[in-house]
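Removed from the display is one protein chain of the complex; every other protein chain stays in position.
For reference, chains read A and B in written order, and residue numbers begin at 1 within each chain.
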Amino acid sequence: MNKMVNKLWTRIFIVAAAVLLLLFFSNDFGLIDIQETAIVVALGIDAAQEGEGYDVTAQIAVPASTGTSSAGNVTVKGVQTVGEAVAELNHETGWYPTLVHCRLILLGEEVANEDVFNVLDYFLRNDAVEDSCLVAACKGKARETFQAQSPVGDISASAITKVLSSEAQATGIVTVTILKNFAVGYYSESESGFLPCITVKQEADSQGGQNADGAFAPAGAFGKENAPYALSLAPSIKRNKWWRAKKRPLPIAAPVSAEGGNQGSGGQGGSGKSGSGSSADVFHASETMLFYKGKRVALLTPEETLAYNLAATDTDYAYGSVDVSENGEQTSYNLKMKISKKKRKLTFENGMPVFTFTIRANARIADTDKSQPIIDVAKTLLVNETILRAAEEKFQSELASLWQKATNAGCDLFFLKEKLHRFHYKRYAEFKDGVPEIVQVRYDIKFTSMK
Amino acid sequence: MDNMKVRQICFYFIAMMPVVRFLVYPATLSYNSSNDLLFSAFINLLLEGAAVALVMLLAKKTKLSLFGLIENTFGKISAKIVYALFALFFLAAALLPMMEQKNFVLLVMYENVPSVISFAPFFFVCLFACVKGFKSIGRMADIALPVFAIAFVALILLALPQTDFSALLPIAGVPIKDVLKGSLFSANWYTEAAFLLFFLGNFEYEKRAALKVISSYAIGSAAVLLFLAVFYGVFSDIAIRQYNAVAQISKYTTSFTSLGRVDYLFIFALALVMIFRLCVPAQMCVHCICKAIGCKPFIPALAVNALLLALTIFLNYSFLEVQTLFTQKLWLMFLIFAYALPAAALLLKKRRRAG
Partner (left out) sequence: MSFAYTLCEMKKLGKKCKDNVKLIKSILTSEDILVFAFETADGAACAAVYADGMTDKALLGEQIARPLSAKEAPASAEDAAKLLQAPEIKTESDLTKLADEVLSGNTVLFIDGVNEALVAGMKKLSMRAIMEPPGAVAVKGPREGFIEDLKTNMSLVRNRLRTPKLQFKTLTAGKQSKTMIAVGYLEGIADENIVSEIVKKIESIDIDGIPDSSYVGKFLAERPDSLFKPTGTTEKPDVLAAKMLEGRVAVLVDGSPIALTLPYLLVEDFQGAQDYFVSPYRASISRLLRFLGVFVSIFLPAFYVAAQLFKLQILPLSFLLTISGSTQGIPLSPSLELFFLLLVLEILIEASVRMPKYVALALSVIGALVLGDTAVKAGIVSSSAIIITALSGISAYTVPDLVGTTSILRIAFVVVAGSIGTYGVILMTALVLYYLVTSDAYGVPMLAPFSPLVRRDLKDSLMKTSMYSLDKRPKTFKTKNETRLQSGKKEPKNG
């Protein structure tokens, strides 16, 4: 009996093996042909140039036989949905697009004027696209942003993802959002969210007068009046290139394809600019777009972005400049701040909601704009009280500014409504419509020096 | 001989029991119970734990199998009828998890939408497992434990940086009715006590076996609750969209690393354990048929797997309907077979009649 069962199993295995071999050698059962697959690394979505709908630009990585890669942009114009555009990509290019490696969704400025989830809906529904991809908005058109290039030889989507890396977030320069987190905010009680705002600038422009269009606020932007001291929490770019580079520890400019003409040379829907210009481009992401119910409602300046990061995100160290009046003379100090504690708490006092920012940071002088005696240079870890208080005050003013901006725009940037729902559920019904407007804000900010 | 060890049953509860609750269950629970999903799950776990404890109490008192116990009390024909009914129950209990895994496999392991045939080889493995009997369940539990432990811990650790446990607040913010509905409508994921009932007589009760098994069940339950908490902490308000929870929670940490989606390694490892677990109801079904009609397992195994394959293909586009049927309509059946009958088995005569 046992022998018979063994024989039976052997026969079953032989049949199974034969079926498998048939499948294997027939080689035609809907598998991926890597040579006909377009690996989409980024998608840009703009409002249609003509009529309603959208223009969707896919940045497709083009592998070279050497293993290095470049990218091509393909734009599908005038589609009603993103899904339609993805299907269209296949028809127009003959390549089957795979979005599993899509790491960036870039929304054009006009798309952000309406509910962005009109277009992001596709990515939430579709399992082929990971909701771990980065989402950003850009000034102007996403298509044009993808066409930017720089001389180092990277593709633009990759350059933008580097700008939006978690390391950049850790230094407070940019606010980084992935699709999942953006969607969680959108569907939460607060219905709010934020996206980094990408701007492309010619490298030559950005190296010199960086603040031409307000993309970067000047160091003195916060206290340009006659205040005795002023703090710029944004990296100071007051002096020279070396100074700027030092204060921007991460690459903010990344190159795009060196394969000139490849960028934007895509398919029939193709984009205009070939990207073969000789000057390189730099991506800035230090501004932050605020959203309420999916619509853009405000724009945070780089200083406000940094303040927000220091108060609310994973940022644990940052550089900021503070101007202090010393002996009737303005001295600018650049401080390196290490956040040791950050807390945002919603409490109730006398029946009214109070929101308290508690921030503790350690500061040291990284630089000044004046030469100082060697003994002061040697004591660079020690920051005097005047400078510390100036830093605290400036940080507070920036936080107040961004709070005001967000509240006025209706954006619940600090997710107070959600906090109210989670931590004060009993009072939720009472205050849900008044938050965050009626909330009293308190700042408990303390900067200390090494001792 | 279909012998198992108490240790293997413990490992089963720690490693194989939780995996079947890592796919659609968290999203379904989020739909019904929202952020109070842990309470819904806890109610089910408590009930099932109680049933498990009662079965172990029964195991302490008798060396007979369930068949022997029923035969002792009601006679052989009754035993055969009960086994036939349980065979039908196990067949039903096998279907939804299989369809869940089919969807999981087709979505997570393939990029082009493959045909359902890609899932069909599962039934070949299941056929093999069915023929091998309970011994293979025990032995596989031994293999599954380290695989599960490593993969589960790794996935949870990868998910933790993205987890905001405050999403589970406010506690009791969801009406109790919804929490209970969540429990009731997820009864189909709680069939372990029924499995344990059929292990009776196939393992030797050793000292403190009941304590060991119940502790193991508690560990497995803790794993389920932790998973649910992390899952809801990661997704909060969009949790109901995440059908294949186990493949979703850890991707946010790995997506942008230079190694890429290393979490897939652990997801695949858990998929392997899921295969072992999915075979169990089919194995139980075959065991019941063999006992009911008194035959060798090969033919029933072939029939059961062919039927399950046919149902999977036939219901390929009706997952939601099947899910609704099993969760919202057939919950009573699951309550009876998975909770009530294992508990009622304690009332059966535990010693053979003299003569």
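Operating definition for what follows: a contact is a pair of C-beta atoms (placed from the backbone, for glycine too) under 8 Å apart; a residue touches a chain by one contact, two chains touch by 3 or more.
Everything quoted here is computed from the prediction, not taken from an experiment.
Check B:50, B:143 or B:160 against the missing chain and you find that the one touching it is B:143. Although one chain is not drawn, the whole complex shows that of B:25, B:39, B:67 or B:119 it is B:119 that touches it.
Touching the omitted chain from chain B are residues 5, 7-8, 11, 105, 109-112, 114, 118-119, 121-122, 124-125, 128-129, 132, 135-136, 138-140, 142-143, 145, 258-261, 264, 268, 271-272, 275-276. Interface residues of chain A facing the missing partner chain: 6, 10, 17, 20-21, 23-25, 27, 29, 31-35, 37, 39, 41, 61, 63-69, 98, 100-101, 103, 130.
Going forward, only the chains that are shown with their structure count from here on.
Averaged Cα coordinates give chain A a centre that lies 41 Å from the centre of chain B.
Interface residues of chain B facing chain A in the complex, by the touch rule stated above, are 107-108, 111-115, 124, 166-167, 169-170, 173, 234-238, 241, 251-252, 255-256, 298. Partner chain B is touched in their complex by these residues of chain A: 5, 8, 16, 29-32, 98, 100, 103, 124, 127-128, 130, 132-133, 161, 165-166, 178, 180, 183-184, 187-188, 421-423, 425.
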